[in-house]
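Presented below is the structure to which this report refers.
As you look at this complex, bear in mind that one protein chain is not there, while each of the others sits in place.
Labels run A and B following the written order; every chain starts at residue 1.
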Amino acid sequence: MRTKKTRLRGAVAVLLALALTLGVAACGSSDDDSGSTEASEGGGGAIVANPDNAKVNLTIGSKNFPEQEILGEIYAQALGAAGYKVKSDLNLGSETVALQSVKSGAISGYPEYASTALTSFFGLEPEEVPADANEAQEKANEEFEKEGLTAFPPTPFASANAVGTLKKTAEKYGLETISDLEGVSEKLSLYGSPECRQRIDCLAGLEQLYGLEFKSFHPVDIGLRYTVLEKGQADLSILFTTDPQLSAEKDKFVILEDDKEVFPSGNVIFVTKQSTAQKAGPDYEKTIVQVQEGLTLPVMQELDARVELEKQTPKEAAAAYLKSAGYTG
Amino acid sequence: MSTLPLPHPVLASLEGAIEFIFTPQSSNVTGGKKVGGIDQVVELTLNQIELSLLALLLSLLVALPIGLYLGHRGIGELFATAIANAGRAVPELALIAFMATAIGVGVLNLTIALAVLGVPPILANTFVGINQVDRASVEAARGIGMTEFEILRKVEIPLAIPTIFTGIRGASIAIVATATIAPLAGVLTLGDFIINQNVYGDSGVLAGAIMVSLLALVFEFSLAGVQHLLTSKGLKLRSA
Partner (left out) sequence: MTSPALLAAVGEVGKGFVQERSSDTLPCQATDKLFCPDWAWEHLDRYGTPTVQHLELVVISVLLGFAVAFGLALLAHRRRWLQTPLLGVTGILFTIPSIAFFFLLLPITGRVRHTAIIALAIYTLQIIYRNTMTGLANVPESVKDAARGMGMTDRQILWQVELRLATPEIFAGLQIATVSTVAIATLAVFAGGGGLGKPLYEHISFGTNIVLSGGIAILMAIAFGVLLFGLQRRLTPWRRGATTI
């Protein structure tokens, strides 16, 4: 029965979002100005502050890498614009820490990847992760609901782990897919985040599902994943498909194709307690869904580029996105 | 925030940490692989010992000769003081991060970074130790015909041992402490447990802290032991 309620809510949210966008399309007369960097003539796109929300305190969290912090900031600023009293507590740690923070009430919610939730929290095998974003969200919700949590609809973009290397290394060993590493991986060192050793969508998966053995695995901070490749320490490194370096420096870095689909890609779903969502009112989910809409893959990569390459703060990048998309004034 | 000192929760944390040291635990991050346990603890401890010893050796190789020479000749007092202060002022986190970015991660690069921290105390203390040896003794030795080198070896160094060792022990403290955060630059030491709380959990962090402290104390006592062996009887009698 609870599933129906969330499905209904989800459907309502989607309808609302559609209505809003139709409104924007209808009202926004100047929608042919493809070259504009300024906010479009807002219209139905802007977030409206609802005075009722001022009574609600929300704390938005995030995991410990830039893409997560950007998302956290976007949600936090958007909810603030909607009239909520928002605090942010970004950079909490890995997914286990973040989930615990939601359960304990330390934060109201945080953005999670559907694939991570399914494999890490609920123990699904990578091939059981649905490729369709909405299906993945529903499957995650089935489990989340058992613990009084819920996940909002997914973002347009998806991200996945990937095995990356320098272009010349790939050319040297003739590597195009991860399976090509068979017979070669014993000579190569792999660098990844400390959690990578245990995760099925990381080293554990490479070892168990691809049957690969590496010369060595070195855990390093996520922030160093490209440095170790550049400095020649790492032959292979675990990267993310949304990394800005992959498009900005595509002559240097390549990722190997995940032919056995061990690295499921996940869209981002906002995880929160059902009770929080109820207390916060309909604007909670509505705002989040609304503001996510513009997060297509190129846009997310752009945001990542601004923070990781150009060293802007997540706050600045989020603010620029919200303004540019017309959500805030 | 607990205001009571040492209530049950502290003992419970201690218990958890000790368990972590000896038996593999299931990790916070799922995926089936266990963490902790005596094998991993021993491996990381050995890594840290190896890294620290290498760095200490390198520091000694660089600092001792210079300190002995300058101290014997009696020149460069300002230099020695400045170096000592400069060495103290360098933040280890920044040094490691900078080295990792500039020359790369790995044991060799890290050894150099750690040696940068180990050289100042050894250099300065060796200088002061040799320099402050009673001039009368040195003159007497010169008077009976000892060569400069013999004076250094038979008179100055034995008398300077306590001060020189203060420097070596200081270097060891700095090196072991910085080797603890070596995982940030890709070399796995006991600090891995402390820095990556995600993977190892609170018991892992406490276990790491306990092991590192024990290791530091072992280094300290070993060096104290070596100093005791090398200090001549006469000095031992009047040591404070």
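Note that a contact is a pair of C-beta atoms (placed from the backbone, for glycine too) under 8 Å apart; a residue touches a chain by one contact, two chains touch by 3 or more.
If you're wondering where the values come from, they're calculated on a predicted model, not measured in any experiment.
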Legend entry - Displayed partners of the chain not shown (whole complex): A, B
Inset, instruction - With the full complex in mind, choose from B:Val128, B:Ala160 or B:Val199 the residue touching the hidden chain. - result: B:Val128
Inset, instruction - Return the single residue from B:Ile21, B:Val41, B:Ala100 or B:Val199 that touches the missing chain. - result: B:Ala100
Legend entry - Per the touch definition above, residue among B:Ile18, B:Val107 or B:Ile173 touching the missing chain: B:Ile173
Legend entry - Full-complex contact with the absent chain, from B:Thr23, B:Ser137, B:Ser213 or B:Ser232: B:Ser213
Inset, instruction - Pick out which of A:Leu92, A:Leu224 or A:Ala318 touches the chain that's been left out of the picture. - result: A:Leu224
Legend entry - chain A, residues in touch with the chain not shown (by the definition above): 21-22, 24-25, 28, 31-37, 39-40, 45, 91, 156, 221, 223-224, 227, 230, 244, 247-249, 251-252, 293-294, 296, 298-299, 301-302, 305, 309-311, 313, 320-321, 324-326
Inset, instruction - Extract the touching residues of chain B with respect to the undisplayed chain. - result: 1-2, 5-6, 9-10, 13-14, 80-81, 84-85, 88-95, 97-98, 100-102, 121, 124-125, 127-128, 167, 173, 176-177, 180-181, 184, 191, 194-195, 205-206, 208-210, 212-213, 216-217, 220
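Going forward, only the chains that are shown with their structure count from here on.
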Inset, instruction - Would you tell me which residues of chain A are touching chain B in their complex? - result: 93-97, 120-121, 123, 191, 194-195, 197-200, 202, 204, 218-221, 224, 227-228, 231-233
Inset, instruction - Would you tell me which residues of chain B are touching chain A in their complex? - result: 27-33, 35, 100-101, 103-106, 183-186, 188, 192, 195-199
